[in-house]
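For this depiction, one protein chain was excluded, whereas all remaining protein chains were kept in their positions.
Letters A, B and C name the chains as they come in the text, with residue numbers starting at 1 for each one.
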Amino acid sequence: MNEPIGKICWAIAEGYIPAYSNGPEPQFTSHETVCILNANDRDARIEMTIFYTDRDPVGPYRLLVPARRTSHIRFNDLQDPEPIPLDTDFASVIHSDVPIVVQHTRLDSRQSENALLSTIAYASH
Amino acid sequence: MNEPIGKICWAIAEGYIPAYSNGPEPQFTSHETVCILNANDRDARIEMTIFYTDRDPVGPYRLLVPARRTSHIRFNDLQDPEPIPLDTDFASVIHSDVPIVVQHTRLDSRQSENALLSTIAYASH
Amino acid sequence: MNEPIGKICWAIAEGYIPAYSNGPEPQFTSHETVCILNANDRDARIEMTIFYTDRDPVGPYRLLVPARRTSHIRFNDLQDPEPIPLDTDFASVIHSDVPIVVQHTRLDSRQSENALLSTIAYASH
Partner (left out) sequence: MNEPIGKICWAIAEGYIPAYSNGPEPQFTSHETVCILNANDRDARIEMTIFYTDRDPVGPYRLLVPARRTSHIRFNDLQDPEPIPLDTDFASVIHSDVPIVVQHTRLDSRQSENALLSTIAYASH
């Protein structure tokens, strides 16, 4: 694990937080998650920018993923500079100062049974 | 974000619009979506070609994704040169004049509960 | 579309055909699909090998995807040299004589509502 794993720039073209949920919270709250793995020996200072359909991008959202840790961040929980509106299409670009790996997952619990999706983000450079 | 993010040619080998839906429209209409992120400072002029199992490809479908915007396009909504038939296998190739990122998502609401899938498209060049 | 799109060798590490189904056939039969896009002007002659957990690989399964066509092949339908057993883990390697794009999808209808998964295959070379 001495060789760095990952890239410093990632993009997720799809983003959508359902407007409502079914089932016990917080596990079954509808959510959109960005999973970040920092397998390095140095903390990762991360800046995320959110892109929308009809207005300027918002960001940076600043995150820190400590060395040799993973962080599964719910887009629902982002507050600064502003929360991401529900039921709205968005996309995200993630920059880090050290290589990381990024995966994207959604739990959609709007109906009585869950739907899940997950995909590796686009590793840019 | 000065360095361009993405590729100019993408392919999605899987495409299928279910023939019917369950649940309130339009959020729960069965649909197949191509999510495009244009993180550049220039508009992206996009041409999409649809490939079928047993007839010639159809296209180009022309789309514009403005600079620094994302666009989540339902294949159901494509009309020109012709709508994509329901309950029919297809694939798509997406060319852009600037680098973009493409992701593919389906909401299948034929049965009473939804199923979701998503995957990054194939980044060709 | 003059530049070839895709790779000539792909791998799918996951394969599994559920042993039973719920819902009207054939759309709701549980199935595992390999979606192949041949965006070239030449037919693609494809050889697929199936790998198992505890016995030697089986193949080649020979497929032809015509020029400028897509083919969504159900693993359930492969017969020669032998059908793939149900409820059994497998993996697949796909070689083509021209560049193709490969995506992997499963519809699992064992329970009353469907579950879907899809992912881009691994593009080797």
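Definition applied: contacts are C-beta pairs under 8 Å (C-beta built on N, C-alpha and C of every residue); 3 or more make two chains touch, one makes a residue touch a chain.
These figures come from a predicted structure and were not determined experimentally.
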Hidden partner sits against chain C at residues 9, 11-16, 49, 51-54, 56-57, 87, 89-91, 93, 95, 104, 106, 108, 110-113, 115-122, 124-125
Listed in rising order, the chain A residues that touch the chain left out are 1, 3, 5-6, 23, 27-28, 33, 35-37, 39, 68-72, 101-103, 105, 107, 112-120, 123
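Note that in this section only the chains that are shown with their structure count from here on.
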Distance in whole angstrom between the CA centres of chain B and chain C is 21
Averaging C-alpha coordinates per chain, one finds the centres of chain A and chain C separated by a number of Å equal to 30
Check: chain B positions touching at least 2 other chains come out as 112-113, 115-120
